[in-house]
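Scroll down for the structure; my scribbles are underneath it.
Every protein chain but one is kept in place in this view of the complex.
And now, subunit A:
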Amino acid sequence: MKIMVAVKRVVDYNIKVRVRADQSDVDLSNAKMALNPFCEIALEEAIRLKEKGQASEVIAVSVGPSQAQEQLRTALAMGADRAILLETEAALSSLNVAKLLKALVDREQPQLIITGKQAIDTDNNQTGQMLAALAGYAQGTFASSLELQGEEVLVMREVDGGSQQVALQLPAIVTADLRLNEPRYASLPNIMKAKKKPLEVLQPEALGVALTSNLRVLRVEAPTERPPGIRVDSVAALVDKLKHEARVI
(Lines give C-alpha, C1' and ligand atoms only; values in the text may rest on other atoms or scores of the structure.)
Protein backbone atom coordinates (compact mmCIF):
# COMPACT_ATOMS: atom_id res chain seq x y z
CA MET A 1 0.00 0.00 0.00
CA LYS A 2 1.24 3.42 -1.02
CA ILE A 3 0.99 6.37 1.35
CA MET A 4 1.23 9.95 0.18
CA VAL A 5 2.13 12.68 2.67
CA ALA A 6 1.75 16.38 1.92
CA VAL A 7 4.41 18.54 3.53
CA LYS A 8 4.70 22.31 3.53
CA ARG A 9 7.70 24.58 3.95
CA VAL A 10 6.83 27.21 6.55
CA VAL A 11 8.60 29.58 8.91
CA ASP A 12 10.10 27.79 11.93
CA TYR A 13 7.52 27.60 14.72
CA ASN A 14 9.83 29.25 17.26
CA ILE A 15 9.98 32.46 15.29
CA LYS A 16 7.69 35.31 16.18
CA VAL A 17 7.06 36.89 12.80
CA ARG A 18 6.81 40.63 12.30
CA VAL A 19 4.68 42.58 9.90
CA ARG A 20 6.35 44.70 7.21
CA ALA A 21 6.18 48.44 7.70
CA ASP A 22 4.15 48.85 4.48
CA GLN A 23 1.59 46.30 5.77
CA SER A 24 1.89 44.29 2.55
CA ASP A 25 2.74 41.03 4.31
CA VAL A 26 4.80 39.54 7.12
CA ASP A 27 8.55 39.89 6.82
CA LEU A 28 10.16 36.51 6.27
CA SER A 29 13.46 37.69 4.82
CA ASN A 30 16.24 35.65 6.44
CA ALA A 31 13.73 33.83 8.64
CA LYS A 32 14.55 30.22 9.42
CA MET A 33 12.27 27.91 7.43
CA ALA A 34 11.28 24.37 8.36
CA LEU A 35 8.84 21.56 7.80
CA ASN A 36 5.41 22.48 9.15
CA PRO A 37 5.27 20.64 12.55
CA PHE A 38 1.98 18.92 11.70
CA CYS A 39 3.44 17.69 8.41
CA GLU A 40 6.40 16.18 10.27
CA ILE A 41 3.92 14.26 12.41
CA ALA A 42 2.00 13.14 9.30
CA LEU A 43 5.22 11.91 7.77
CA GLU A 44 6.34 10.13 10.91
CA GLU A 45 3.07 8.22 11.00
CA ALA A 46 3.47 7.07 7.39
CA ILE A 47 7.04 5.95 8.03
CA ARG A 48 5.95 3.96 11.09
CA LEU A 49 3.29 2.19 9.03
CA LYS A 50 5.99 1.24 6.54
CA GLU A 51 8.28 0.03 9.31
CA LYS A 52 5.45 -2.13 10.63
CA GLY A 53 5.18 -3.70 7.17
CA GLN A 54 1.75 -2.18 6.52
CA ALA A 55 2.85 0.18 3.77
CA SER A 56 5.07 -0.43 0.78
CA GLU A 57 6.05 3.09 -0.16
CA VAL A 58 5.93 6.57 1.36
CA ILE A 59 5.85 9.53 -1.04
CA ALA A 60 6.37 13.05 0.29
CA VAL A 61 4.93 15.85 -1.84
CA SER A 62 5.18 19.57 -1.48
CA VAL A 63 3.84 22.58 -3.32
CA GLY A 64 6.17 25.52 -3.04
CA PRO A 65 9.30 27.33 -4.16
CA SER A 66 12.47 25.62 -5.31
CA GLN A 67 13.86 25.90 -1.74
CA ALA A 68 11.15 23.51 -0.55
CA GLN A 69 13.51 20.83 -1.84
CA GLU A 70 15.30 21.29 1.51
CA GLN A 71 12.19 20.20 3.39
CA LEU A 72 11.66 17.31 0.98
CA ARG A 73 15.26 16.18 1.60
CA THR A 74 14.47 16.26 5.32
CA ALA A 75 11.40 14.12 4.61
CA LEU A 76 13.57 11.67 2.66
CA ALA A 77 16.12 11.61 5.48
CA MET A 78 13.36 10.82 7.98
CA GLY A 79 12.40 7.81 5.84
CA ALA A 80 10.21 8.75 2.86
CA ASP A 81 11.09 6.71 -0.24
CA ARG A 82 10.73 9.45 -2.82
CA ALA A 83 9.59 13.02 -3.10
CA ILE A 84 7.76 15.26 -5.54
CA LEU A 85 7.94 19.04 -5.62
CA LEU A 86 5.32 21.00 -7.49
CA GLU A 87 7.40 24.08 -7.98
CA THR A 88 5.75 27.48 -7.78
CA GLU A 89 6.67 30.84 -6.35
CA ALA A 90 3.01 31.78 -5.92
CA ALA A 91 1.39 31.78 -2.48
CA LEU A 92 -1.44 29.41 -3.27
CA SER A 93 -4.73 29.04 -1.45
CA SER A 94 -5.59 25.75 0.23
CA LEU A 95 -8.09 25.03 -2.55
CA ASN A 96 -5.38 25.41 -5.17
CA VAL A 97 -3.02 23.16 -3.22
CA ALA A 98 -5.81 20.60 -2.81
CA LYS A 99 -6.42 20.63 -6.58
CA LEU A 100 -2.74 20.05 -7.28
CA LEU A 101 -2.58 17.25 -4.72
CA LYS A 102 -5.69 15.72 -6.29
CA ALA A 103 -3.88 15.57 -9.64
CA LEU A 104 -1.01 13.74 -7.94
CA VAL A 105 -3.43 11.39 -6.21
CA ASP A 106 -4.84 10.51 -9.64
CA ARG A 107 -1.35 9.79 -10.91
CA GLU A 108 0.02 7.91 -7.89
CA GLN A 109 -3.16 6.21 -6.62
CA PRO A 110 -2.16 6.07 -2.93
CA GLN A 111 -4.46 4.17 -0.58
CA LEU A 112 -3.84 6.54 2.28
CA ILE A 113 -3.04 10.25 2.21
CA ILE A 114 -1.87 11.98 5.37
CA THR A 115 -1.64 15.76 5.68
CA GLY A 116 -1.04 17.99 8.66
CA LYS A 117 -4.15 19.40 10.29
CA GLN A 118 -2.99 22.96 9.81
CA ALA A 119 -0.16 24.93 8.27
CA ILE A 120 1.21 27.23 10.98
CA ASP A 121 1.68 30.16 8.57
CA THR A 122 -1.82 30.61 7.14
CA ASP A 123 -3.50 28.67 9.97
CA ASN A 124 -6.08 27.59 7.39
CA ASN A 125 -6.88 24.04 8.47
CA GLN A 126 -8.51 23.30 5.08
CA THR A 127 -6.33 21.40 2.63
CA GLY A 128 -6.88 17.81 3.80
CA GLN A 129 -10.65 18.24 3.96
CA MET A 130 -10.70 19.89 0.53
CA LEU A 131 -8.61 17.13 -1.00
CA ALA A 132 -10.98 14.58 0.51
CA ALA A 133 -13.90 16.38 -1.13
CA LEU A 134 -12.22 16.59 -4.53
CA ALA A 135 -11.19 12.94 -4.45
CA GLY A 136 -14.53 11.80 -3.05
CA TYR A 137 -12.75 10.05 -0.17
CA ALA A 138 -13.62 9.72 3.50
CA GLN A 139 -11.78 12.02 5.89
CA GLY A 140 -10.46 11.61 9.40
CA THR A 141 -9.35 15.00 10.65
CA PHE A 142 -7.33 15.93 13.77
CA ALA A 143 -6.08 12.37 14.28
CA SER A 144 -4.46 11.37 17.56
CA SER A 145 -4.17 7.71 16.55
CA LEU A 146 -4.47 5.73 13.37
CA GLU A 147 -4.72 2.02 12.70
CA LEU A 148 -5.10 0.09 9.47
CA GLN A 149 -7.66 -2.68 9.66
CA GLY A 150 -8.46 -4.55 6.46
CA GLU A 151 -10.18 -2.23 4.03
CA GLU A 152 -10.52 0.49 6.64
CA VAL A 153 -8.46 2.88 8.65
CA LEU A 154 -9.51 3.55 12.24
CA VAL A 155 -8.88 7.11 13.30
CA MET A 156 -9.20 8.62 16.76
CA ARG A 157 -10.17 12.26 16.30
CA GLU A 158 -9.60 15.06 18.78
CA VAL A 159 -12.83 17.02 19.02
CA ASP A 160 -14.26 19.71 21.29
CA GLY A 161 -15.29 18.10 24.52
CA GLY A 162 -13.69 14.70 23.96
CA SER A 163 -12.75 12.34 21.17
CA GLN A 164 -14.45 10.49 18.36
CA GLN A 165 -13.28 7.29 16.72
CA VAL A 166 -14.22 6.83 13.07
CA ALA A 167 -13.65 4.00 10.61
CA LEU A 168 -12.87 5.23 7.10
CA GLN A 169 -13.15 3.22 3.94
CA LEU A 170 -9.85 3.18 2.03
CA PRO A 171 -8.64 5.10 0.12
CA ALA A 172 -8.96 7.82 2.71
CA ILE A 173 -7.47 11.05 3.97
CA VAL A 174 -6.24 11.62 7.48
CA THR A 175 -5.04 14.92 8.94
CA ALA A 176 -2.53 14.71 11.79
CA ASP A 177 -2.93 16.40 15.15
CA LEU A 178 -0.08 17.01 17.61
CA ARG A 179 -0.58 13.91 19.70
CA LEU A 180 -0.47 11.40 16.85
CA ASN A 181 3.22 10.74 17.49
CA GLU A 182 6.57 12.32 18.27
CA PRO A 183 8.53 12.73 15.03
CA ARG A 184 12.07 11.38 14.85
CA TYR A 185 15.19 13.32 14.02
CA ALA A 186 16.96 12.28 10.85
CA SER A 187 20.30 10.63 11.61
CA LEU A 188 23.45 11.74 9.81
CA PRO A 189 23.78 8.52 7.77
CA ASN A 190 20.15 8.88 6.72
CA ILE A 191 20.71 12.50 5.73
CA MET A 192 23.57 11.31 3.51
CA LYS A 193 21.44 8.52 2.04
CA ALA A 194 18.58 10.92 1.38
CA LYS A 195 20.74 12.80 -1.10
CA LYS A 196 20.49 9.84 -3.45
CA LYS A 197 16.76 9.26 -3.10
CA PRO A 198 14.59 10.38 -6.05
CA LEU A 199 13.17 13.92 -5.89
CA GLU A 200 11.04 14.81 -8.89
CA VAL A 201 10.35 18.47 -9.69
CA LEU A 202 7.21 19.22 -11.67
CA GLN A 203 5.65 22.44 -12.88
CA PRO A 204 2.03 22.75 -11.72
CA GLU A 205 1.01 23.55 -15.32
CA ALA A 206 2.14 20.04 -16.28
CA LEU A 207 -0.74 18.67 -14.20
CA GLY A 208 -3.33 20.64 -16.14
CA VAL A 209 -4.75 22.36 -13.07
CA ALA A 210 -6.03 25.93 -13.49
CA LEU A 211 -4.79 27.94 -10.52
CA THR A 212 -7.10 30.89 -10.15
CA SER A 213 -8.00 32.55 -6.87
CA ASN A 214 -10.89 34.63 -5.60
CA LEU A 215 -8.92 35.94 -2.65
CA ARG A 216 -6.98 39.18 -2.41
CA VAL A 217 -5.01 40.15 0.67
CA LEU A 218 -5.53 43.88 1.07
CA ARG A 219 -3.42 44.40 4.16
CA VAL A 220 -1.48 42.57 6.83
CA GLU A 221 -1.17 44.35 10.15
CA ALA A 222 0.21 43.65 13.58
CA PRO A 223 -2.39 42.89 16.23
CA THR A 224 -2.98 45.67 18.76
CA GLU A 225 -0.51 45.30 21.61
CA ARG A 226 -1.85 44.79 25.08
CA PRO A 227 -0.97 47.70 27.36
CA PRO A 228 1.84 46.75 29.73
CA GLY A 229 0.68 45.16 32.96
CA ILE A 230 1.99 45.41 36.49
CA ARG A 231 3.55 43.08 39.05
CA VAL A 232 1.72 42.49 42.28
CA ASP A 233 3.70 41.33 45.28
CA SER A 234 1.18 39.21 47.11
CA VAL A 235 -1.98 37.18 46.73
CA ALA A 236 -3.83 39.81 48.77
CA ALA A 237 -2.76 42.54 46.37
CA LEU A 238 -3.84 40.42 43.40
CA VAL A 239 -7.27 39.74 44.83
CA ASP A 240 -7.68 43.42 45.63
CA LYS A 241 -6.81 44.41 42.05
CA LEU A 242 -9.15 41.82 40.56
CA LYS A 243 -11.98 42.96 42.77
CA HIS A 244 -11.59 46.72 42.78
CA GLU A 245 -9.56 47.69 39.72
CA ALA A 246 -10.43 45.09 37.07
CA ARG A 247 -13.77 44.17 38.66
CA VAL A 248 -13.75 40.67 37.24
CA ILE A 249 -14.38 38.67 40.40
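Here is the rule we go by: a contact is a pair of C-beta atoms (placed from the backbone, for glycine too) under 8 Å apart; a residue touches a chain by one contact, two chains touch by 3 or more; residues count from 1.
We take it that contacts and distances are computed from a predicted model.
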{"item": "Undepicted complex member, UniProt protein name, chosen from \"Nitrogen fixation protein NifU\", \"Cytochrome bc complex cytochrome b subunit\", \"Electron transfer flavoprotein subunit alpha\" or \"Cysteine desulfurase family protein\"", "value": "\"Electron transfer flavoprotein subunit alpha\""}
{"item": "Chain not shown: contacting residue from A:46, A:59 or A:98", "value": "A:98"}
{"item": "Residue in contact with the excluded chain [from A:67, A:164 or A:187]", "value": "A:164"}
{"item": "Interface with the unshown chain - residue positions in subunit A", "value": "11, 13-14, 16-19, 26, 38, 93-95, 98, 117-118, 120-134, 137-142, 144, 154, 157-169, 172, 177-179, 213-223, 226, 229-236, 238-239, 241-242, 246, 248-249"}
